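Can you keep this structure in mind? I'll have questions shortly.
Removed from the display is one protein chain of the complex; every other protein chain stays in position.
Chain naming follows the written order as A, B and C, and within any one chain the residues start at number 1.
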Amino acid sequence: MTTSAETVGKKFNIDTVENAAKTPDTELPWAELGLKQNEFDEVVKVLGRRPTGAELAMYSVMWSEHCSYKSSKNHLRQFGEKVTDEMKKDMLVGIGENAGVTNLGDGWAVTFKIESHNSPSFVEPYQGAATGIGGIVRDIISMGARPVAVMDPLRFGAIDHPDTARVMHGAVAGIGGYGNSLGLPNIGGEMVFDSVYQGNPLVNALAVGVMRHEDIRLANASGKGNKVVLFGARTGGDGIGGASVLASESFDDTKPSKRPAVQVGDPFAEKVLIECCLELFKGSLVEGIQDLGAAGISCATSELASNGDGGMEVELTSCLLRDPTLTPGEILMSESQERMMAVVTPENVAAFEAVMDKWAVEYSWLGEVTDTGRLIITWDGEVIVDVDPRTVAHDGPVYDRPYARPEWQDSVQADAFTGSVQDAGRPSAPAELAAAVTELISSPNMCDKSWITNQYDRYVGGNTAMAMPDDAGVVRVDEETGLGVALATDANGRYTYLDPYHGAQLALAEAYRNVATSGAVPMAVSDCLNFGSPEDPDVMWQLAEAIRGLSDACMVLGIPVTGGNVSLYNQTGTTPIHPSPVVAVLGKFDDVARRTPSGWREDGQAIYLLGT
Amino acid sequence: MPRIVVDVMPKPEILDPQGKAIVGALPRLGFTSFSSVRQGKRFELTVDGEVTEDILAQAREAAETLLSNPVIEDVVNVEVVEA
Amino acid sequence: MPRIVVDVMPKPEILDPQGKAIVGALPRLGFTSFSSVRQGKRFELTVDGEVTEDILAQAREAAETLLSNPVIEDVVNVEVVEA
Partner (left out) sequence: MTELPLIGEAIAVAAEPRLAGARIGVVTFPGTLDDRDAARAVRLAGATPVELWHADTALGDVDAVVIPGGFSYGDYLRAGAIARFAPLMAKIIDAANSDAKLPVLGICNGFQILTESHLLPGSMIKNDHLKFMCRDQVLRVENSNTAWTLDYEAGQEITVPLKNQDGQYIADEKTLDALEAEGRVVFRYVGFNPNGSRRDIAGISNSAGNVVGLMPHPEHAVEVGYGPESLDGIGGSDTDGLGFFTSVLNKIVGGAK
């Protein structure tokens, strides 16, 4: 199956490049698509003409905060700058790729990354959280790795708020429903209740994968004449959002069907995709590969092309659709789950198709790699996109957002310790201390987490050496030698609110300690920076301080950040969440048999308190 | 006793993984006449006594609020069936 | 395009955990008129073209063999719906 007949000859008011050149004054819905005036002007400048509808769709999604990191980029640079050669010695792939890769020795490498799926998980908790797991797992596959475990740091609203159960039950069931179906053990996570997350829960998901060095794959399209293929689920109207303004592209009277506001995950399709990709890697059948997440085909084509050495030509009517009413712009923007794009040499096409057929995965050959340096997308032969892919994928706008220490910061820091809401003083007498301790341990945040962890499979794979209730999750990588990895995630929104610089460092320190106490040597960091709106100077300051703190602390500890994710605009109305940098630390075991579980093991053992 | 039947289907524009898996399996069993399948839910609510307008209205409301998830599903049918 | 609707319900003698959970939740939401709830499945099979007797027979067979498990479920309805 290579073409989708129903899309050919569909009547659209196709806005070709030729047409765009001839009609410079056409009104375009750039504002509705989220572009600012200066950004739209920049697009026009880059192209030397107005964009076509399809180009506008691509630039608008790729230049969004989510895809371009336009507010955080200037600060994130510190993760790349504050590193020594010593810190880089085990880094095989650094920041910038889908996920960083760290050398484990013996020819093994490990890749891990953490991402957010916060707002979808508020709208539809089950599916939002499920597709969060799906997305991060595809990032790991696209590096050439076999995913081996997941983790899920979570933050929900107040435990007694009527809406919290809806979000929490849905999100936990969704993470379990998707992750369990993939055969990935869940080896840890976090769970915090706090009213600041009431209208904006945090659902972060981490995935870790392992591979042999020779299997590392990067997202680039090189080699003129190589074929570009899209495989996995069909493209639907997912993630384009409600009544799409791109509907105006549509020319015929039949209105496009409604675009779904939420995405439904298909974990079975993803499991098959994992096995299918691993078989492709094993046979060395793909040159480059990219998962489709945010910005879908726009992102995959422009990133593959701009990371490669040439260009790319794609015929969009070849794309297999779930919804035949999609317009070209919508196809480019769709965020349908469980899809991958790959570059395959002509000699490998037949072998590639055999793997797809074995796993009953649908695919469509979309086009090929060229040496023109241009990304050209056609619709039934007519050119609707003709861009320098770098301008879409890499050279988006970058902002130096103003930031300043909030006026209220001092008063927040001045607050005294309170053993309880009523008691403003520091407890001293034994009875007061007892009361404070009782209150502390009766906090919902100190509760037993097994209600959550019992809904997750921690055994599948047979390599889980530690999981709930230990401080770090541990998985074995090599059955012969016992080589393995430990992972922990931590964040403390309240500390970070009090002092973003040190709060972020404390999160790192805690994750680092959790890994170290398991017996592993900490090696690498990934982070998910959950903050409010960067357009608020207070929030921007929190973000800048947290990144500065984290990068400084990484220097001190001597472990590099290999990748991560920034999630901004986490707020209800204008009230931001507490700044919540979730930090994941990965450590290495030469032999996981040497791990140390937490908890007392035997009678008569001595207890020591270490540190200050 | 009379029952009220409530039928809920995934919204047409939303992916239905179950239907997709079934439509893939049918031809393998020799059933080749179906081009797509969607799987939804059927609820049967038993009413003690007579189905009044008020009870039917309750069923409709329960269908919209509890029995279906309006974000991804549509209530396609609410009807009374005498047993 | 015409569709064939297939309705499958858990056998009456079999406890239906989902129906039980729903019947427990209804009164908490103020719906007090329903004494029991059972949750089954509704399948919509799309037919390209006309629904012949043969196609309907195929649907009936698919309902009995694949769409339901006779140990725990009954096919309660197979009918054609014009779209």
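One rule holds for everything that comes next: a residue touches a chain if its C-beta (ideal position, glycine included) is under 8 Å from a C-beta of that chain, and two chains touch if they have at least 3 such contacts.
As the structure is a computational prediction, the values presented were derived from the model and not from experiment.
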Neighbours of the unshown chain, displayed set only, are A, B, C
Which of these, A:Leu56, A:Met466 or A:Ala486, touches the one chain of the complex that we don't see? A:Met466
Where A:Gln78, A:Asn98, A:Asn180 or A:Ser551 are the choices, the one touching the absent chain is A:Asn180
Residues from chain B at the interface with the omitted partner, ascending: 17-18, 20-22, 25, 28-29, 39
In chain C, positions touching the absent partner: 10, 13-18, 21, 66-67, 69, 71-72
Chain A positions in touch with the non-displayed chain are 173, 176-177, 180-183, 266-269, 271-272, 275, 358-360, 453-467, 476, 479, 482, 591-597, 599, 601
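What we mean here is this: only the chains that are shown with their structure count from here on.
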Geometric centre distance via CA averages, chain C-chain A, whole Å: 39
Just how far, in Å, is the C-alpha centre of chain B from the one of chain A? 35
Which positions in chain B are in touch with at least two other chains? none
Given the complex with chain B, which residues does chain C contribute to the contact? 1, 4, 7-9, 19, 22, 25-26, 29, 31, 33-48, 54-55, 58-59, 61-62, 65-67
So in the complex, the part of chain A that touches chain B is made up of which residues? 123-124, 127, 233, 236-238, 257-269, 322-323, 336-337, 360
Considering only the defined contacts, which chain B positions touch chain A in the complex? 10-17, 20-21, 24, 69, 71-72
